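The structure's right below; bear with me while I get my questions together.
With one protein chain withheld, the remaining protein chains of the complex are depicted in position.
Chains here go by letter, A and B, matching the order in which they are written, and residues are numbered from 1 within each.
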Amino acid sequence: MRTGKLNGPLFLLALLALWELAAQAEWVNALIIPAPSKIGKLFFDLVLSGQIPMQILVSMKRALTGYLLAAAVFIPLGIFMGLSPTVYKFFEVIVEMLRPVPPPVVIPVALLFFGLGDEMKIFVIFFSCAWPILLNTIDGVRGIDWVLLNTARTFGLSRAKTILQVILPACSPQIITGLRVSLPIMLILVVISEMVGSTDGIGYFVLDAQRRFKVAQMYAGMLALALLGYTLNQLFNLLQRWLMPWQRGRGELE
Amino acid sequence: MSILEVHALSKSYRQAGGDTTLAIGNITCQVEAGEFVSFVGPSGCGKTTLLMTIAGLLAPSSGRVIVNGKEVSGPPANLVLLFQEYNKSLFAWRSVLGNVRFGVEARGAAAPAADAKARKLIALVGLKGFESHYPWELSGGMQQRVAIARALAYEPEVLLMDEPFGSLDALTRLELEDTLLRLWAELKTTILFITHDIEEAIYLSDRIWVLSRRPSQIVQEIRSDFPRPRHQVTTRAEARFMALRNDIYRQIGNQGTP
Partner (left out) sequence: MNRWRAFNWLGWSSFALLLLLWELGSRATPKLQLYFPPVSRIFAALIDALSAGSIVQHLLVTLVRFAEGFLLAALLAVLFGVMLGYFRFLHGLLATLIELLRPMPSVAIIPVAILLLGIGDGMIVSVTVYASVWPILVNTIDGVRNIDRTLIDTGRTFGLSRWRILWQIILPGASPYIVTGLRIGLSIALILVTTAEMIAGSKGLGFFILDEERAMNSANMYAGIVVVALLGYGLNRLFLLIETRAMKWRHGMMARQAA
């Protein structure tokens, strides 16, 4: 069992060694596929010089702004759409019309309105993250059992308190699901919008490196993106545990 | 003046097909302050509908419910309904303490006082030491204890209970019956209880109303005047207890199948 757990990392190391060897021995064109050691070294240089952290900071500011804006708008909207059939019907057609639009094609619209600035990316991310957050919130609210709602009523809770103290926590698992699904979408869209229309950010950094034929730098940027994606996921897990302490250990027991 | 009065209450439903069915037909009854009263009836006789209507969660089709002199038009402030489905009615995101404190907070108590009071009630229902557990970590019987503590924390003048022990195993059920009686004697709350378990009704109550099948009506009122405190073995072993049980059983059984 213990040795089995090591198979994965060992295989990865073997692949890297093979790649290194192939690049060193020039079995492959080292201009296009540089040695991993070279990429790794450059990556560390770029991290230590602050270049990569800077670009990531720029990207994350845009990404999180759009993401949090989407959460701030679409969680409340989802709650009201889930609670009231009238509100749901009012927005249903508009939502169904906008939802099939593949998010990247919103970039030109955003370019038209906002130019190359931060607002452009923020809007694109806001739009793309909207649907998973909205639809999951609606599902969550609709799935709340009537016993729970009647419990709130029999204890004389006001409408506002019922929403804040009962409905919101009761559908928080679904809201979290929506936010989790939106997280990689956020990352993809910030990268795309920086590739299509930007002069900075990690997405621009990678595409620009390719255009200038700084191949190792391009791979270093991709490595940074992979690490960023992984870190975001881990941070999200931490946040979830902190936000929903009652779910800790639940999966292990049931 | 009785604390709870029900006058000529009826409730009909519109079914999916458009027809209306009468769930409750013309129920009139009074509960005095501090009493423990039960409705007993066959399953599917509209007991839950009756209780939800009394609790102000459903509007009656005709008739009136009066709690403490005021006609009910929505959930009244001095009355609380406890559901059978403890797993659905407890707040999964709150600890045991948090759930019970909710009852105090809903009354409008300040936070520090709420905490102390909630702890006291948790001890009273026998869950001392479980304050920081979450509902899913508790057994069914313990969860219903939390729900009872939460309801009592609200200090209702009338506590309505909808088959609260219906989904518990037999032993847990007996334990909880005694806990409930102890709390009732101590806190002097008025309790209106619903069950389909005849013996449970006799064991717990001062008075029992036997309900008919749909549309449910009171077919008989029975006094259960065994001395208190009651005892699961001795009270249930009294000859009168068995006689009463058989009496009610015949009342329910005689109605035939619809």
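The definition used in the following text is that contacts are C-beta pairs under 8 Å (C-beta built on N, C-alpha and C of every residue); 3 or more make two chains touch, one makes a residue touch a chain.
This is a predicted model, so every value here is computed, not measured.
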Interface partners of the hidden chain - shown chains only, full complex considered: A
Candidate in contact with the missing chain, chosen from A:82, A:103 or A:201: A:103
Residue of A:23, A:46 or A:207 in touch with the missing chain, whole complex considered: A:207
Subunit A residues that touch the omitted chain in the full complex: 4-5, 7-9, 11-12, 15, 32, 86, 89-94, 97-98, 100-109, 111-113, 184, 187-188, 191-192, 195-196, 203, 206-207, 209-210, 215, 218-219, 221-222, 225-226, 229-230, 232-233
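Criterion: only the chains that are shown with their structure count from here on.
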Interface residues, subunit B side, partner subunit A - complex: 52, 55-57, 75, 77, 79-81, 83, 85, 88-89, 91-95, 102-103, 106, 134, 136-137, 154
Subunit B-touching residues of subunit A, taken from the complex the two chains share: 145, 147-148, 150-151, 153-157, 165-166, 169-170, 172, 244, 246, 250, 253-254
